[in-house]
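A protein chain is absent from this complex, but the other protein chains hold their places.
Chain naming follows the written order as A and B, and within any one chain the residues start at number 1.
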Amino acid sequence: MTDYTPTHVGTVTKYVVVESFEVTPADLAIRGYEISNGAMIKETCFGLVVNGKEEEVDRIVTELRKVDPDHIFVKDRGFPPGDSRRCRANLGGARPGYHGMEYEMTVIPYVSHGLEELKKHDAATVPAPADPLEHPALDVVTLKKLIDAQES
Amino acid sequence: MAKIFIYPATSLILSDLVSRHGHTPLSSAVAIRERIQTAGLESLPLQITPEEPKKGLKWAAVEVPAGVRGRMSLYGPQIEQCEAAIIINDADLAFGCMGCARTNELIKFLLRQKDIPKLDLNYPKNEEEGVQFVAAIKRFLGELKKREDTK
Partner (left out) sequence: MTPPVRIAQLSCGADYSGVQHEIDTAAHEVNGEIFFPDIALKDIRRDYDAFGLDVKSPDLKLAIARAKALVDGRVEADAVFIATCFRCAEAAIVRNELRRFIHENSKLPVVSYSFTERTTSGTLLTRMEALTTIARRRALLARETQQGITLGLDSGSATTKAIVMKDNKIIGTGWQPTTEVLTSAHGVIETALAEAGMTMKDIQAIGTTGYGRFLVGKDLNANLIQEELTVNSKGAVYLADRQHGPATVIDIGGMDNKAITVMDGIPGVFTMGGICAGASGRFLEMTAKRLGVDITELGPLSMKGFGGHVPMNSYCIVFGTQSLVNALAAGSTREDVAAAACHSVAEQVFEQQLQEVDIKEPVIMVGGTSLIEGLVHAMGELLQTKIVVPHHSQYIGAVGSALLASGFIKDE
């Protein structure tokens, strides 16, 4: 067993993902470099990976969000940017988590739409989504209609 | 600012929406970060050593597969810490840290056992559902904020 000495201790890493017709990852990177102030910024195919002290990363992320608030999404990452343990080139294939993100990218346009719409409407006026835990039984009126349809 | 367990814990969408509304998402990445920033014995790639499945015994018995217990060593403490939870129920394509259905069942069960505010959703399938999805999360997080402010 080899001893493990961690690097980047006390830092955080965040993905800044852009899914927009107007802003590209390259645009976002340029803005990121302008305000980086020493934090590490790496451009990727879907956006940026930002690493540094938490306050610093939060400040950069807040600024970057302003570029296109409804189309920029942020999440934490466990590993620092370019870490060989998660690198596609080293693993042969994408890390499993990548496919999960690939899936959410197909849903994100609906979320962006939601964010845009809620600037115009009060959230309180929007009906609640269907409760996934509810499995409603057939109500009596519908059942009667079905029976009638069968009999006629 | 409340600590909110997000399910799937790898979700970009939930992580973003929770932090966008000023709360703290508890996610896989945060748990993994803690592992890889802690000195110890080397265990590539996630720095989950054979000790982690043993720590997982707190949440799952020894006859439960090691992979479930190892994952529970990441999520168990977060479930204990969390003050609310948002659960997407049709997250069938969340891999890696959320790649084991048995662990996922246990996580959801432990969250449901806990007396905290919970929001159950499905992924939006169209724009209309997108609006409802974002609005539901906004309302839920707003309520939490109000509750905190009145404390």
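Criterion: a residue touches a chain if its C-beta (ideal position, glycine included) is under 8 Å from a C-beta of that chain, and two chains touch if they have at least 3 such contacts.
On a predicted model such as this, the values are computed, not experimentally measured, just so you know.
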item	value
Of A:Pro6, A:Pro25, A:Pro96 or A:Pro132, the one touching the omitted chain in the full complex	A:Pro96
Touch with the omitted chain, as defined above, among A:Lys53, A:Arg88 or A:His121	A:Arg88
Of B:Phe95, B:Tyr123 or B:Phe140, the one touching the omitted chain in the full complex	B:Phe95
Those residues of subunit A which, in the complete complex, touch the missing chain	88, 91-94, 96, 99-100, 102-103
Where the missing chain touches subunit B, by residue	42-46, 48-54, 63-71, 74, 92-102
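Please note the rule applied: only the chains that are shown with their structure count from here on.
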item	value
Complex contact set, residues of subunit A against subunit B	1-6, 8-10, 12-13, 15, 17, 65, 73-79, 85-86, 91, 95-97, 99-101, 103-104, 107-115, 117-118, 121, 123-124, 126-133
Touch list for subunit B against partner subunit A, complex	8, 10-13, 15-17, 19-20, 25, 27-33, 35-47, 89-90, 93-99, 120-127, 129-136, 138-139, 142
